[in-house]
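All protein chains of the complex are present and in place, except for one that has been dropped.
Here the chain labels run A and B in written order, and each chain numbers its own residues starting at 1.
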Amino acid sequence: MSQTAIEVRDLVKHYQILERDAGLKGAIKALFSRKYRIKEAVKGIDLSIAPGERVGYIGFNGAGKSTTIKMLAGVLRPDAGSVRVFGIDPHENRIQNARQIGAVFGQRTQLFWDIPVRESFDLLREIYEVPRSEFEETIAWFIEQLQLEPLLDVPVRQLSLGQKMRCELAAAFLHRPRVVYLDEPTIGLDIDIKETIRAFIREISDAWGTTVILTTHDMQDIEEVCDRVIVLDEGRIIYDDRIETLKQTFNNERTLEITLDEGTTFVIPPSVTGLVTELASETDSIQLAFNHHEISSGQLIREIVNCNQVKDLSVVVPKMETLIRNLYQPEVSA
Amino acid sequence: MKRYAKLYWLYAKNHFKVMMEYRMDFLIGVLSVFGQQFAALFFLSIVFQHIESLNGWSFYEILFIYGIAFLGRAVHHIFFDNLWTIGWQYIRTGNLDRILMRPVNPLFQIVAERVQQDGFGQLLIGGSVLWLASNELGMSWSVMDVIVLLIMVLASGMIYIAVNLFFATFSFWMIDSLPVVFAVFSLSDFARYPMTIYSKVIMFVLTYIIPFGFTAFYPAMYFFEGRGFTMFALATPLVAILSLVIAYRFWLFGLRAFASTGS
Partner (left out) sequence: MRLQKYVALAASQIKVDMAYTAWYWASMFSVTMRLFILYFFWQAVYENKTDVSGISLSMMLTYAVLATMLDQFRGGAGRELAHLIKHGGVAVELLRPYHLLDKLLAQDIGTKTSTFFRSTLPLLVIAMLFIGVDPPTSLESVFAFSISVVLAILLATLIDLLVGVLSFYTVNVWGLSVLQEAIITIMSGAIIPLTLFPDWFQTISLYLPFASLVYVPVAIYTGDIQASGIWPSILIQLAWVGAFFLFVRLLFAYAVRKVTVFGG
């Protein structure tokens, strides 16, 4: 554990977006005189990820997630700052780095479109120079874990989305990479396939100590797979902590949803003022945010019922998703 | 090197398996390539039924030049056809990202992902035409000549490959450079005929700028006696290597630009 898996310092990436006119004339013109629009995709990121860590890397579209990952994978060259993946500069030593990483990139397939899955794996074995015995062992395990047996002789183009993603995942881990980048591995899949995939990532990573960087919009993925969350917004890291800490921070946050009898108005009991925050309220239904630590749910409910004509009420424990959203908009979270 | 050969073999093997799924189309494809080449030969033979020589060149001499062009083109077509698709299949779609994440030379991966089987028809027809023409011309073949012929055919193929790669690389800056490649390749048709029928400007362009002259006419001159152009014929392999080096350098330059813009 002396070495870090991924070490990123002051990483900066600007895109120069070429403004070009359509067509050949525009293209030729662009060869000689160029007009650029600068887009700052990544504005100074520092990261240190330990071997075997599973990191959820999240943020809105355009936050700079995929740009960072492309730099970690060596596809893009950083404009400033440094990247090391197990001590290797991924861009300068792209091929060397490629041996130790695996990736699933959304809709772009690792597999070879027209040929059966088994042959695809075989080809990847050669590409990554995996010894035959190790390969057989790995594959046997993956087949069991991901239920690949019935898919092996089917050409990739005939697979359904869920089937394909399972194969993609196997392909990404086939050469036992030290780091795996997963970009939206569960998007558009059924619940049970999502579960299979999450379990697979956990188990493989536990067994081999694989470092996993997972970008997703599905907070369930993060919750079940990752032990650390990094939130990116507009090219900067705005949150980076262990997932338990994130949960604990907001652990005591509760929301009380109240529905009143028609025609009555809501009165906040004086005894609780300052302990609750009124969220979006309409005439008959009110939402109050409070901290479970400062006032217990039971206490609050008693006080509310005493002063109001309550028809219905419920206490809501916030979901991961809400927690993350609160990170983006801290003013609402209070 | 050995690893790459093995990898290529694997890619090709898979490709042929896929092809067998579309057996009927493969057969029709090969037949039609035959048909296409045949159209060109047919044209030539019809014309020669009405004339004895074209600018001093006999039918079989021109056929010989054709043969070398066919063979060189076949080398390019069979093994390097995927160069055409770099722009729209790899750069635009982001497939290049995937390729760059693998521990194998990216250009090798692109090239290996397709074997164009109908080129074998071209190979066959080129070989037959060459054989027929050399028979009719009463050429004698020493072992050395055969080796030179192989080198010349290879060199011819390399020039097609270099031109294709060079202009395909523009896709790093353009939306898709395919139209440019297409336009440049239309110049290759000039190379089928003896270059002496063209004006000086065209000869210059095809010799020094886009060296299609070295894909058929110049190398053929090695085998004809007393026709001149010997220096050009001997230069063919050098021109081929030089073209490839320039094209590959340009490709690497494009790749570097891609890594910084990620277009």
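A few points about this structure:
FYI, contacts are C-beta pairs under 8 Å (C-beta built on N, C-alpha and C of every residue); 3 or more make two chains touch, one makes a residue touch a chain.
Computed from a predicted structure; not experimentally measured.
Of B:Val180, B:Met221 or B:Ala259, it is B:Val180 that touches the chain left out of the display.
Of the candidate positions B:Phe43, B:Trp141, B:Tyr208 or B:Phe253, contact with the unshown chain belongs to B:Phe43. Among the residues B:Tyr8, B:Phe26, B:Phe108 or B:Tyr248, only B:Phe26 touches the chain that is left out of the figure. Residue positions on chain B in contact with the hidden chain: 22, 24-29, 31-36, 38-39, 42-43, 46-47, 49-51, 54-55, 118, 174-176, 179-180, 182-183, 186-187, 189-190, 193, 197-199, 202, in rising order.
One rule holds in what follows: only the chains that are shown with their structure count from here on.
Rounded to whole angstrom units, the spacing between the C-alpha centres of chain A and chain B is 47. For chain A in complex with chain B, the residues that touch the partner chain are 15-16, 18, 22, 24, 27, 30-31, 67, 70, 73-77, 79, 91, 94-96, 98-99, 101, 103, 105, 108-110, 112, 114-115, 119, 122-123, 126-129, 155. Across the complex, chain B meets chain A through its residues 3, 6-7, 10-11, 14, 17-18, 93-95, 97-98, 100-105, 113, 170, 173-175, 179-180, 256, 259-263.
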